[in-house]
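Apart from one protein chain that is not included, each protein chain of the complex appears where it belongs.
Now for chain A:
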Amino acid sequence: MRFSLIPGLLLTLIVLRVHAQPLPTARYWVSFRDKAHQTLRPTSYFHPAAQARRHRQHLPAADSTDLPVRLDYVARVQSAVDTVTLVSRWFNAVACRATPAQAARLRWLPGVRSVEAWPTHDLLPASRPAALARPLTAADRSLARRQTASLGGADFRQARLNGQGLRIAIFDVGFNGADQHAAFAHLRRRQAVVATYDFLRHTPDVYQGGNHGTEVLSCIAGQLPDSTYLGLAPGAEFLLARTEQMYRERYAEEEAWLAAAEWADRNGADIINSSLGYTDRRYFPEQMNGRTSLVARAAELAVRKGMLVVNAAGNDGDDPKWRTVGTPADGDSVLAVGGLDPDTYLHIEFSSYGPAPSKRLKPNVAAFGAAITAVPGGYSRTEGTSFSSPLVAGFAACVWQQQRNLSVMELFRQLQQAGQLYPYFDYAHGYGLLQARYFTAPAAAATAPTFDFVRQDSLVRLIIRAEAAFVPARTLPLFADSVQAVTPAGAAPVAAVGQEQARPVPPTPQPEEQVAPTPPAYLYWQLLDAQGNLLRYEVLEVTQRAVLRLPLARLTAGTRLRVHYKGYTETYSGQ
(Lines give C-alpha, C1' and ligand atoms only; values in the text may rest on other atoms or scores of the structure.)
Protein backbone atom coordinates (compact mmCIF):
# COMPACT_ATOMS: atom_id res chain seq x y z
CA MET A 1 0.00 0.00 0.00
CA ARG A 2 1.33 3.44 -0.81
CA PHE A 3 0.11 6.94 -1.43
CA SER A 4 -0.43 7.50 -5.09
CA LEU A 5 0.88 10.54 -6.90
CA ILE A 6 -2.20 12.74 -7.26
CA PRO A 7 -3.32 12.75 -3.61
CA GLY A 8 0.27 13.26 -2.61
CA LEU A 9 0.53 16.29 -4.84
CA LEU A 10 -2.77 17.61 -3.55
CA LEU A 11 -1.62 17.26 0.03
CA THR A 12 1.67 18.98 -0.76
CA LEU A 13 -0.19 21.85 -2.39
CA ILE A 14 -2.48 22.19 0.60
CA VAL A 15 0.43 22.16 3.05
CA LEU A 16 2.36 24.70 1.00
CA ARG A 17 -0.70 26.92 0.81
CA VAL A 18 -1.24 26.76 4.55
CA HIS A 19 2.37 27.70 5.18
CA ALA A 20 2.26 30.52 2.67
CA GLN A 21 -0.71 32.27 4.33
CA PRO A 22 -0.70 34.20 7.61
CA LEU A 23 -2.32 32.38 10.50
CA PRO A 24 -6.11 32.82 10.52
CA THR A 25 -7.60 35.08 13.15
CA ALA A 26 -10.78 34.55 15.09
CA ARG A 27 -12.99 36.87 17.07
CA TYR A 28 -12.53 37.10 20.85
CA TRP A 29 -14.35 38.89 23.64
CA VAL A 30 -11.96 40.19 26.30
CA SER A 31 -13.45 41.27 29.65
CA PHE A 32 -11.48 43.40 32.10
CA ARG A 33 -11.41 43.20 35.87
CA ASP A 34 -11.89 46.83 36.88
CA LYS A 35 -12.22 50.46 35.91
CA ALA A 36 -9.95 51.75 38.66
CA HIS A 37 -9.26 55.50 38.62
CA GLN A 38 -11.56 56.10 35.66
CA THR A 39 -13.70 59.21 35.81
CA LEU A 40 -16.49 60.64 33.72
CA ARG A 41 -18.14 64.05 33.44
CA PRO A 42 -21.70 63.15 32.53
CA THR A 43 -22.47 66.67 31.40
CA SER A 44 -19.83 66.54 28.72
CA TYR A 45 -20.18 62.88 27.76
CA PHE A 46 -23.95 62.60 27.52
CA HIS A 47 -26.18 64.58 25.22
CA PRO A 48 -28.51 66.87 27.22
CA ALA A 49 -31.44 64.65 26.19
CA ALA A 50 -29.70 61.66 27.76
CA GLN A 51 -29.06 63.60 30.95
CA ALA A 52 -32.68 64.69 31.05
CA ARG A 53 -33.88 61.10 30.59
CA ARG A 54 -31.83 59.90 33.52
CA HIS A 55 -32.92 62.82 35.65
CA ARG A 56 -36.60 62.20 34.89
CA GLN A 57 -36.33 58.56 35.85
CA HIS A 58 -34.35 59.28 39.02
CA LEU A 59 -31.36 57.41 37.67
CA PRO A 60 -27.81 58.47 38.59
CA ALA A 61 -26.20 60.86 36.11
CA ALA A 62 -23.73 58.06 35.38
CA ASP A 63 -22.82 54.76 36.94
CA SER A 64 -19.82 52.46 36.80
CA THR A 65 -20.98 50.93 33.52
CA ASP A 66 -20.74 54.36 31.89
CA LEU A 67 -17.12 54.91 32.93
CA PRO A 68 -14.63 54.52 30.10
CA VAL A 69 -12.65 51.33 29.76
CA ARG A 70 -9.11 51.75 31.07
CA LEU A 71 -6.98 52.98 28.22
CA ASP A 72 -3.92 51.05 29.41
CA TYR A 73 -5.93 47.80 29.23
CA VAL A 74 -7.19 48.61 25.77
CA ALA A 75 -3.71 49.64 24.62
CA ARG A 76 -2.22 46.36 25.81
CA VAL A 77 -4.84 44.37 23.96
CA GLN A 78 -4.37 46.52 20.87
CA SER A 79 -0.65 45.87 20.87
CA ALA A 80 -1.16 42.13 21.34
CA VAL A 81 -3.75 41.45 18.65
CA ASP A 82 -4.51 42.24 15.04
CA THR A 83 -7.61 44.41 15.41
CA VAL A 84 -9.86 45.73 18.18
CA THR A 85 -13.36 45.89 16.74
CA LEU A 86 -15.36 47.17 19.71
CA VAL A 87 -14.72 48.81 23.07
CA SER A 88 -17.74 48.42 25.36
CA ARG A 89 -18.08 50.62 28.41
CA TRP A 90 -21.22 48.79 29.50
CA PHE A 91 -19.52 45.41 29.68
CA ASN A 92 -15.99 46.73 30.42
CA ALA A 93 -14.72 44.64 27.54
CA VAL A 94 -13.33 44.74 24.04
CA ALA A 95 -13.99 42.58 21.02
CA CYS A 96 -10.97 41.82 18.88
CA ARG A 97 -9.59 39.61 16.16
CA ALA A 98 -6.64 37.48 17.16
CA THR A 99 -4.86 34.23 16.43
CA PRO A 100 -5.24 31.44 19.01
CA ALA A 101 -1.68 32.11 20.20
CA GLN A 102 -2.43 35.81 20.65
CA ALA A 103 -5.62 34.96 22.51
CA ALA A 104 -3.69 32.68 24.85
CA ARG A 105 -1.29 35.53 25.60
CA LEU A 106 -4.19 37.93 26.23
CA ARG A 107 -5.24 35.84 29.23
CA TRP A 108 -2.00 36.73 30.98
CA LEU A 109 -2.24 40.48 30.44
CA PRO A 110 -2.80 42.54 33.61
CA GLY A 111 -6.45 43.39 34.21
CA VAL A 112 -7.86 40.77 31.86
CA ARG A 113 -10.61 38.79 33.55
CA SER A 114 -11.59 36.45 30.75
CA VAL A 115 -11.08 35.80 27.07
CA GLU A 116 -13.90 34.04 25.25
CA ALA A 117 -13.90 32.77 21.71
CA TRP A 118 -16.44 34.73 19.73
CA PRO A 119 -17.03 32.90 16.48
CA THR A 120 -17.18 34.68 13.16
CA HIS A 121 -20.20 34.12 11.03
CA ASP A 122 -22.69 31.82 9.42
CA LEU A 123 -24.07 32.50 6.00
CA LEU A 124 -27.72 32.68 5.13
CA PRO A 125 -28.95 32.09 1.60
CA ALA A 126 -29.60 35.27 -0.32
CA SER A 127 -32.66 34.14 -2.16
CA ARG A 128 -35.34 36.71 -1.52
CA PRO A 129 -36.25 39.35 -4.08
CA ALA A 130 -35.93 43.01 -3.24
CA ALA A 131 -39.03 44.95 -2.17
CA LEU A 132 -40.57 46.83 -5.00
CA ALA A 133 -42.71 49.90 -4.82
CA ARG A 134 -46.10 49.68 -6.49
CA PRO A 135 -49.19 51.83 -6.79
CA LEU A 136 -51.38 51.66 -3.69
CA THR A 137 -54.67 49.87 -4.04
CA ALA A 138 -57.80 50.67 -2.08
CA ALA A 139 -57.02 47.65 0.11
CA ASP A 140 -53.56 49.09 0.79
CA ARG A 141 -55.00 52.43 1.82
CA SER A 142 -57.44 50.67 4.09
CA LEU A 143 -54.66 48.72 5.75
CA ALA A 144 -52.53 51.85 6.06
CA ARG A 145 -55.33 53.51 7.98
CA ARG A 146 -56.12 50.50 10.13
CA GLN A 147 -52.53 49.75 11.16
CA THR A 148 -52.62 52.82 13.39
CA ALA A 149 -56.39 53.02 13.91
CA SER A 150 -56.37 49.54 15.47
CA LEU A 151 -54.11 50.89 18.20
CA GLY A 152 -56.26 53.94 18.78
CA GLY A 153 -54.36 56.39 16.62
CA ALA A 154 -57.37 58.69 16.46
CA ASP A 155 -57.43 58.94 20.27
CA PHE A 156 -53.76 59.94 20.33
CA ARG A 157 -54.33 62.50 17.60
CA GLN A 158 -57.24 64.03 19.50
CA ALA A 159 -55.03 64.23 22.57
CA ARG A 160 -52.30 65.83 20.38
CA LEU A 161 -49.88 63.03 21.11
CA ASN A 162 -47.46 62.25 18.29
CA GLY A 163 -44.21 61.41 20.05
CA GLN A 164 -43.01 65.00 20.15
CA GLY A 165 -40.04 65.44 22.46
CA LEU A 166 -39.12 61.75 22.30
CA ARG A 167 -36.02 60.31 20.69
CA ILE A 168 -36.38 56.93 19.06
CA ALA A 169 -33.37 54.92 18.00
CA ILE A 170 -33.91 52.39 15.20
CA PHE A 171 -31.42 49.55 14.75
CA ASP A 172 -31.74 47.91 11.36
CA VAL A 173 -30.12 46.63 8.19
CA GLY A 174 -30.08 49.94 6.36
CA PHE A 175 -32.33 52.81 5.41
CA ASN A 176 -32.19 52.88 1.59
CA GLY A 177 -33.80 56.00 0.25
CA ALA A 178 -35.06 57.28 3.60
CA ASP A 179 -33.11 60.51 3.08
CA GLN A 180 -35.09 61.27 -0.09
CA HIS A 181 -38.43 59.52 0.30
CA ALA A 182 -41.52 61.71 0.30
CA ALA A 183 -42.89 59.73 3.26
CA PHE A 184 -40.25 61.35 5.46
CA ALA A 185 -40.33 64.88 4.03
CA HIS A 186 -41.84 66.17 7.28
CA LEU A 187 -38.91 64.66 9.22
CA ARG A 188 -36.40 66.33 6.93
CA ARG A 189 -38.19 69.68 7.20
CA ARG A 190 -37.68 69.80 10.93
CA GLN A 191 -34.38 67.89 10.88
CA ALA A 192 -35.85 65.16 13.02
CA VAL A 193 -33.17 62.61 12.15
CA VAL A 194 -30.66 63.88 14.66
CA ALA A 195 -27.88 61.31 14.20
CA THR A 196 -27.00 58.33 12.04
CA TYR A 197 -24.25 55.74 12.22
CA ASP A 198 -23.37 52.53 10.43
CA PHE A 199 -21.79 50.29 13.07
CA LEU A 200 -20.68 47.70 10.53
CA ARG A 201 -18.83 50.02 8.18
CA HIS A 202 -18.09 52.76 10.73
CA THR A 203 -19.50 55.61 8.72
CA PRO A 204 -22.42 58.01 9.30
CA ASP A 205 -24.07 56.90 6.03
CA VAL A 206 -26.94 54.55 6.88
CA TYR A 207 -28.91 55.14 3.69
CA GLN A 208 -27.62 51.94 2.09
CA GLY A 209 -27.56 48.26 2.99
CA GLY A 210 -31.24 47.47 2.63
CA ASN A 211 -34.80 48.77 2.61
CA HIS A 212 -35.87 47.15 5.84
CA GLY A 213 -34.93 50.09 8.05
CA THR A 214 -36.79 52.46 5.74
CA GLU A 215 -39.89 50.30 6.08
CA VAL A 216 -39.54 50.14 9.85
CA LEU A 217 -39.02 53.90 10.14
CA SER A 218 -42.16 54.43 8.07
CA CYS A 219 -44.16 52.38 10.60
CA ILE A 220 -43.28 54.97 13.21
CA ALA A 221 -43.26 58.21 11.24
CA GLY A 222 -43.97 57.56 7.55
CA GLN A 223 -46.69 59.40 5.70
CA LEU A 224 -48.70 58.54 2.61
CA PRO A 225 -49.24 61.14 -0.10
CA ASP A 226 -52.82 61.57 1.21
CA SER A 227 -51.30 62.60 4.59
CA THR A 228 -52.24 59.33 6.32
CA TYR A 229 -49.55 58.55 8.85
CA LEU A 230 -48.26 54.99 8.80
CA GLY A 231 -47.10 55.15 12.41
CA LEU A 232 -48.02 56.90 15.62
CA ALA A 233 -44.97 59.05 16.35
CA PRO A 234 -44.32 61.35 13.39
CA GLY A 235 -43.42 64.09 15.87
CA ALA A 236 -40.48 62.21 17.41
CA GLU A 237 -36.77 62.63 16.71
CA PHE A 238 -34.78 59.72 15.36
CA LEU A 239 -31.39 58.10 15.70
CA LEU A 240 -30.77 55.68 12.85
CA ALA A 241 -28.21 52.93 13.35
CA ARG A 242 -27.19 50.24 10.91
CA THR A 243 -26.28 47.16 12.91
CA GLU A 244 -27.28 44.31 10.61
CA GLN A 245 -26.44 42.94 7.19
CA MET A 246 -29.30 41.89 4.98
CA TYR A 247 -28.34 38.39 3.90
CA ARG A 248 -25.63 37.45 6.35
CA GLU A 249 -25.65 36.70 10.03
CA ARG A 250 -22.51 37.65 11.81
CA TYR A 251 -21.79 37.66 15.48
CA ALA A 252 -20.32 41.08 14.69
CA GLU A 253 -23.93 42.19 14.37
CA GLU A 254 -24.48 41.54 18.06
CA GLU A 255 -21.42 43.65 18.82
CA ALA A 256 -22.81 46.30 16.52
CA TRP A 257 -26.13 46.15 18.39
CA LEU A 258 -24.32 46.70 21.70
CA ALA A 259 -22.26 49.57 20.26
CA ALA A 260 -25.42 51.13 18.86
CA ALA A 261 -27.19 50.82 22.23
CA GLU A 262 -24.33 52.63 23.97
CA TRP A 263 -24.42 55.26 21.21
CA ALA A 264 -28.19 55.64 21.55
CA ASP A 265 -27.84 55.99 25.32
CA ARG A 266 -25.23 58.70 24.96
CA ASN A 267 -27.32 60.54 22.39
CA GLY A 268 -30.42 60.65 24.53
CA ALA A 269 -32.62 57.96 23.00
CA ASP A 270 -35.78 57.22 24.97
CA ILE A 271 -36.88 54.21 22.94
CA ILE A 272 -34.92 51.65 20.96
CA ASN A 273 -36.82 49.87 18.22
CA SER A 274 -35.07 46.74 17.13
CA SER A 275 -36.89 44.82 14.41
CA LEU A 276 -34.20 42.17 14.47
CA GLY A 277 -33.77 38.81 16.06
CA TYR A 278 -31.31 35.97 16.18
CA THR A 279 -32.47 32.37 16.28
CA ASP A 280 -31.28 28.91 15.33
CA ARG A 281 -28.20 29.85 13.33
CA ARG A 282 -26.65 30.72 16.68
CA TYR A 283 -28.79 29.52 19.55
CA PHE A 284 -31.12 26.83 20.81
CA PRO A 285 -34.68 27.72 21.85
CA GLU A 286 -33.87 26.90 25.49
CA GLN A 287 -31.17 29.59 25.38
CA MET A 288 -33.80 32.27 24.84
CA ASN A 289 -33.63 33.12 28.54
CA GLY A 290 -32.48 36.73 28.29
CA ARG A 291 -29.08 35.88 29.74
CA THR A 292 -27.28 33.90 27.07
CA SER A 293 -26.87 36.18 24.08
CA LEU A 294 -24.81 39.33 24.17
CA VAL A 295 -27.58 41.25 22.49
CA ALA A 296 -30.14 40.25 25.15
CA ARG A 297 -27.80 41.28 27.94
CA ALA A 298 -27.11 44.55 26.14
CA ALA A 299 -30.85 45.14 25.78
CA GLU A 300 -31.40 44.52 29.49
CA LEU A 301 -28.65 47.00 30.31
CA ALA A 302 -30.20 49.53 27.94
CA VAL A 303 -33.43 49.27 29.93
CA ARG A 304 -31.48 49.84 33.13
CA LYS A 305 -30.25 53.09 31.57
CA GLY A 306 -33.85 54.19 31.19
CA MET A 307 -34.49 53.32 27.54
CA LEU A 308 -37.52 51.31 26.49
CA VAL A 309 -36.42 48.48 24.18
CA VAL A 310 -39.16 47.37 21.78
CA ASN A 311 -38.33 44.29 19.77
CA ALA A 312 -40.09 42.15 17.18
CA ALA A 313 -41.10 38.78 18.63
CA GLY A 314 -39.94 36.96 15.51
CA ASN A 315 -41.35 35.30 12.40
CA ASP A 316 -40.83 31.68 13.42
CA GLY A 317 -44.31 30.79 14.60
CA ASP A 318 -44.79 28.44 11.67
CA ASP A 319 -41.28 26.99 11.90
CA PRO A 320 -41.55 23.72 13.86
CA LYS A 321 -37.82 23.82 14.60
CA TRP A 322 -37.99 27.11 16.46
CA ARG A 323 -41.48 28.58 17.07
CA THR A 324 -40.51 30.74 20.04
CA VAL A 325 -39.21 34.31 20.20
CA GLY A 326 -35.69 35.17 19.11
CA THR A 327 -33.17 37.23 20.97
CA PRO A 328 -33.12 40.05 22.16
CA ALA A 329 -36.92 39.72 22.38
CA ASP A 330 -36.28 37.06 25.04
CA GLY A 331 -35.13 39.65 27.60
CA ASP A 332 -37.49 40.09 30.55
CA SER A 333 -37.41 43.86 30.25
CA VAL A 334 -37.64 43.90 26.48
CA LEU A 335 -41.12 44.56 25.12
CA ALA A 336 -41.58 41.72 22.63
CA VAL A 337 -44.25 42.52 20.05
CA GLY A 338 -46.18 39.77 18.32
CA GLY A 339 -48.10 40.06 15.07
CA LEU A 340 -51.85 40.07 14.46
CA ASP A 341 -53.64 39.28 11.24
CA PRO A 342 -55.21 42.59 10.13
CA ASP A 343 -58.23 40.72 8.82
CA THR A 344 -59.10 38.64 11.87
CA TYR A 345 -57.29 40.54 14.65
CA LEU A 346 -55.96 37.16 15.74
CA HIS A 347 -52.42 35.83 15.87
CA ILE A 348 -50.88 35.87 12.38
CA GLU A 349 -49.49 32.45 11.62
CA PHE A 350 -45.81 33.36 11.33
CA SER A 351 -45.61 35.40 14.54
CA SER A 352 -43.44 33.60 17.11
CA TYR A 353 -45.13 32.01 20.09
CA GLY A 354 -44.26 32.09 23.74
CA PRO A 355 -43.55 31.09 26.32
CA ALA A 356 -39.86 31.84 26.61
CA PRO A 357 -37.90 29.32 28.72
CA SER A 358 -39.02 29.13 32.37
CA LYS A 359 -42.58 29.72 31.14
CA ARG A 360 -42.01 33.46 30.89
CA LEU A 361 -44.70 35.40 29.08
CA LYS A 362 -43.70 36.29 25.54
CA PRO A 363 -44.73 38.06 23.40
CA ASN A 364 -45.78 40.90 25.71
CA VAL A 365 -48.19 42.73 23.42
CA ALA A 366 -49.32 42.65 19.81
CA ALA A 367 -49.95 44.87 16.81
CA PHE A 368 -50.65 44.26 13.13
CA GLY A 369 -48.15 41.88 11.54
CA ALA A 370 -48.84 43.24 8.06
CA ALA A 371 -48.42 46.88 7.16
CA ILE A 372 -48.09 49.40 4.40
CA THR A 373 -44.55 50.72 4.45
CA ALA A 374 -42.40 53.15 2.55
CA VAL A 375 -39.85 51.57 0.22
CA PRO A 376 -37.51 53.38 -2.17
CA GLY A 377 -39.63 54.84 -4.91
CA GLY A 378 -42.99 54.42 -3.25
CA TYR A 379 -44.93 52.19 -0.89
CA SER A 380 -45.58 48.52 -0.47
CA ARG A 381 -47.46 46.01 1.64
CA THR A 382 -45.10 43.99 3.83
CA GLU A 383 -45.56 41.30 6.46
CA GLY A 384 -43.56 40.50 9.55
CA THR A 385 -43.38 41.23 13.24
CA SER A 386 -40.66 43.70 12.24
CA PHE A 387 -43.53 46.07 11.50
CA SER A 388 -45.55 45.25 14.59
CA SER A 389 -42.61 46.45 16.66
CA PRO A 390 -42.34 50.03 15.27
CA LEU A 391 -46.12 50.42 15.47
CA VAL A 392 -45.80 49.73 19.21
CA ALA A 393 -42.66 51.89 19.51
CA GLY A 394 -44.68 54.79 18.13
CA PHE A 395 -47.46 53.99 20.55
CA ALA A 396 -45.00 53.98 23.46
CA ALA A 397 -43.63 57.34 22.34
CA CYS A 398 -47.11 58.86 22.55
CA VAL A 399 -47.63 57.42 26.03
CA TRP A 400 -44.28 58.68 27.24
CA GLN A 401 -45.04 62.10 25.75
CA GLN A 402 -48.25 62.14 27.77
CA GLN A 403 -46.65 60.89 31.00
CA ARG A 404 -43.10 62.10 30.71
CA ASN A 405 -42.13 61.20 34.27
CA LEU A 406 -42.84 57.51 34.03
CA SER A 407 -39.83 55.33 34.62
CA VAL A 408 -39.08 52.89 31.85
CA MET A 409 -40.43 49.88 33.75
CA GLU A 410 -43.55 51.80 34.78
CA LEU A 411 -44.08 52.51 31.11
CA PHE A 412 -43.42 48.85 30.28
CA ARG A 413 -46.08 47.74 32.77
CA GLN A 414 -48.57 50.35 31.61
CA LEU A 415 -48.12 49.30 28.02
CA GLN A 416 -48.91 45.73 29.00
CA GLN A 417 -51.96 46.95 30.92
CA ALA A 418 -53.08 48.81 27.81
CA GLY A 419 -53.36 45.51 26.00
CA GLN A 420 -56.88 44.77 24.86
CA LEU A 421 -56.88 41.46 26.76
CA TYR A 422 -55.21 42.57 30.01
CA PRO A 423 -55.09 40.96 32.59
CA TYR A 424 -55.77 37.95 30.39
CA PHE A 425 -52.81 36.87 28.31
CA ASP A 426 -51.78 33.98 26.15
CA TYR A 427 -48.62 32.90 24.39
CA ALA A 428 -49.83 33.92 20.94
CA HIS A 429 -51.22 37.41 21.59
CA GLY A 430 -49.52 38.38 24.87
CA TYR A 431 -51.78 40.98 26.46
CA GLY A 432 -53.18 41.69 23.01
CA LEU A 433 -53.55 44.70 20.80
CA LEU A 434 -52.63 47.96 22.52
CA GLN A 435 -55.46 50.45 23.06
CA ALA A 436 -54.75 54.18 23.22
CA ARG A 437 -57.98 54.89 25.10
CA TYR A 438 -56.44 53.21 28.17
CA PHE A 439 -54.35 56.39 28.40
CA THR A 440 -56.59 58.99 26.79
CA ALA A 441 -59.85 57.97 28.53
CA PRO A 442 -58.86 55.82 31.50
CA ALA A 443 -62.33 55.95 33.12
CA ALA A 444 -63.92 54.43 30.04
CA ALA A 445 -61.53 51.51 30.18
CA ALA A 446 -63.19 49.99 33.28
CA THR A 447 -65.49 47.17 32.23
CA ALA A 448 -68.48 45.58 33.95
CA PRO A 449 -68.78 41.78 34.06
CA THR A 450 -69.84 40.43 30.69
CA PHE A 451 -70.40 36.74 31.51
CA ASP A 452 -71.07 34.30 34.34
CA PHE A 453 -69.86 30.82 35.16
CA VAL A 454 -72.83 28.51 35.79
CA ARG A 455 -72.10 25.20 37.45
CA GLN A 456 -74.34 22.34 36.32
CA ASP A 457 -73.79 18.81 37.63
CA SER A 458 -70.49 17.69 36.12
CA LEU A 459 -69.75 20.69 33.97
CA VAL A 460 -69.42 24.43 34.05
CA ARG A 461 -71.17 26.61 31.51
CA LEU A 462 -70.14 30.04 30.44
CA ILE A 463 -73.14 32.27 29.80
CA ILE A 464 -72.73 35.73 28.35
CA ARG A 465 -74.83 38.30 30.17
CA ALA A 466 -77.76 39.72 28.29
CA GLU A 467 -76.41 43.27 28.43
CA ALA A 468 -73.10 42.14 26.96
CA ALA A 469 -74.84 40.12 24.28
CA PHE A 470 -76.47 43.18 22.77
CA VAL A 471 -75.07 43.90 19.32
CA PRO A 472 -75.87 47.53 18.54
CA ALA A 473 -76.66 48.72 15.09
CA ARG A 474 -73.80 50.63 13.60
CA THR A 475 -74.04 54.25 12.57
CA LEU A 476 -72.38 54.88 9.27
CA PRO A 477 -69.42 57.21 9.37
CA LEU A 478 -69.34 60.13 6.97
CA PHE A 479 -66.54 58.44 4.97
CA ALA A 480 -65.41 54.84 5.06
CA ASP A 481 -63.15 52.49 3.15
CA SER A 482 -64.98 50.55 0.51
CA VAL A 483 -62.74 47.52 0.49
CA GLN A 484 -60.52 45.83 2.98
CA ALA A 485 -57.14 44.18 2.86
CA VAL A 486 -56.91 40.42 3.14
CA THR A 487 -53.92 38.18 3.40
CA PRO A 488 -53.49 36.31 0.12
CA ALA A 489 -54.04 32.57 0.43
CA GLY A 490 -51.04 30.37 -0.22
CA ALA A 491 -48.61 33.24 0.23
CA ALA A 492 -44.90 32.46 0.55
CA PRO A 493 -43.53 32.07 4.10
CA VAL A 494 -42.40 35.23 5.80
CA ALA A 495 -38.64 35.62 6.15
CA ALA A 496 -36.73 35.93 9.42
CA VAL A 497 -37.02 39.12 11.41
CA GLY A 498 -35.00 41.80 9.71
CA GLN A 499 -35.32 40.26 6.25
CA GLU A 500 -39.00 40.57 5.43
CA GLN A 501 -39.86 41.70 1.94
CA ALA A 502 -42.82 43.13 0.13
CA ARG A 503 -45.83 41.02 -0.73
CA PRO A 504 -47.36 40.86 -4.18
CA VAL A 505 -50.64 42.64 -4.71
CA PRO A 506 -53.36 40.71 -2.85
CA PRO A 507 -56.46 39.72 -4.73
CA THR A 508 -59.50 41.91 -4.41
CA PRO A 509 -61.55 40.63 -1.48
CA GLN A 510 -65.08 39.45 -1.87
CA PRO A 511 -67.71 41.61 -0.21
CA GLU A 512 -68.50 38.97 2.42
CA GLU A 513 -64.83 38.85 3.43
CA GLN A 514 -64.67 42.48 4.33
CA VAL A 515 -63.23 43.27 7.70
CA ALA A 516 -65.25 44.91 10.41
CA PRO A 517 -64.20 48.48 11.23
CA THR A 518 -63.59 47.47 14.85
CA PRO A 519 -61.96 44.33 16.26
CA PRO A 520 -64.49 41.49 16.55
CA ALA A 521 -65.56 40.54 20.09
CA TYR A 522 -64.06 37.10 20.41
CA LEU A 523 -64.15 34.98 23.52
CA TYR A 524 -60.71 33.99 24.78
CA TRP A 525 -60.45 31.13 27.25
CA GLN A 526 -57.64 29.11 28.72
CA LEU A 527 -56.79 26.46 31.27
CA LEU A 528 -54.07 27.27 33.79
CA ASP A 529 -52.24 24.89 36.08
CA ALA A 530 -51.72 25.56 39.79
CA GLN A 531 -48.57 27.58 39.03
CA GLY A 532 -50.42 29.82 36.57
CA ASN A 533 -48.88 28.30 33.44
CA LEU A 534 -51.11 27.88 30.44
CA LEU A 535 -52.14 24.34 29.58
CA ARG A 536 -54.38 25.20 26.68
CA TYR A 537 -55.96 28.27 25.16
CA GLU A 538 -58.54 28.96 22.52
CA VAL A 539 -60.34 31.81 20.82
CA LEU A 540 -64.01 31.33 19.99
CA GLU A 541 -66.26 33.22 17.69
CA VAL A 542 -69.36 34.20 19.69
CA THR A 543 -72.70 33.57 18.05
CA GLN A 544 -74.80 32.53 21.07
CA ARG A 545 -74.86 33.40 24.78
CA ALA A 546 -74.16 29.87 26.02
CA VAL A 547 -70.73 30.02 24.59
CA LEU A 548 -68.70 27.38 26.35
CA ARG A 549 -69.15 24.33 28.52
CA LEU A 550 -66.35 22.44 30.17
CA PRO A 551 -66.39 19.21 32.22
CA LEU A 552 -65.49 19.91 35.84
CA ALA A 553 -63.16 16.92 35.63
CA ARG A 554 -60.84 19.21 33.65
CA LEU A 555 -60.53 21.51 36.67
CA THR A 556 -58.87 19.15 39.13
CA ALA A 557 -55.47 19.48 40.85
CA GLY A 558 -55.55 23.26 40.93
CA THR A 559 -56.36 23.69 37.24
CA ARG A 560 -58.38 26.84 36.61
CA LEU A 561 -60.44 28.22 33.78
CA ARG A 562 -59.82 31.82 32.80
CA VAL A 563 -62.01 33.66 30.32
CA HIS A 564 -61.88 37.06 28.64
CA TYR A 565 -64.77 38.65 26.81
CA LYS A 566 -65.26 42.28 25.83
CA GLY A 567 -62.64 43.63 28.21
CA TYR A 568 -63.67 41.56 31.22
CA THR A 569 -61.56 38.71 32.59
CA GLU A 570 -62.49 36.22 35.27
CA THR A 571 -61.05 32.99 36.59
CA TYR A 572 -63.05 29.96 37.71
CA SER A 573 -61.39 27.37 39.92
CA GLY A 574 -64.18 24.80 40.10
CA GLN A 575 -64.28 24.89 43.94
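Definition applied: a contact is a pair of C-beta atoms (placed from the backbone, for glycine too) under 8 Å apart; a residue touches a chain by one contact, two chains touch by 3 or more; residues count from 1.
Definition applied: contacts and distances are computed from a predicted model.
A.B. asks: Looking at UniProt, which of "FAD-binding protein", "Outer membrane protein beta-barrel domain-containing protein", "Cytochrome C oxidase subunit IV family protein" or "Succinate dehydrogenase / fumarate reductase iron-sulfur subunit" names the chain that isn't shown?
C.D. replies: In UniProt, the chain that is not shown appears as "Outer membrane protein beta-barrel domain-containing protein".
A.B. asks: Considering the complete complex, identify which of A:His47, A:Arg76, A:Arg291 or A:Arg323 is in touch with the unshown chain.
C.D. replies: A:Arg323
A.B. asks: For the chain left off this view, which of A:Phe156, A:Phe451, A:Tyr522 or A:Tyr565 is in contact with it?
C.D. replies: Considering the complete complex, A:Tyr522 is the one touching the chain left out.
A.B. asks: Would you mind spotting which of A:Asp82, A:Glu300 or A:Glu349 touches the chain that isn't drawn?
C.D. replies: A:Glu349
A.B. asks: Can you say which of A:Tyr45, A:Phe453 or A:Tyr537 touches the chain missing from this structure?
C.D. replies: Candidates A:Tyr45, A:Phe453 or A:Tyr537; residue touching the omitted chain: A:Tyr537.
A.B. asks: Quick one: which of A:Phe412, A:Tyr427, A:Phe451 or A:Tyr572 touches the chain that's been left out?
C.D. replies: Checking each option in A:Phe412, A:Tyr427, A:Phe451 or A:Tyr572, the one touching the absent chain turns out to be A:Tyr427.
A.B. asks: Going by the touch rule given at the top, which residues of chain A touch the chain that is not shown?
C.D. replies: 1-2, 4-7, 10, 117, 119-120, 122, 279-287, 317, 320-321, 323-324, 343-344, 346-347, 349, 353, 355, 426-428, 489, 513, 522-523, 533-544, 547-548
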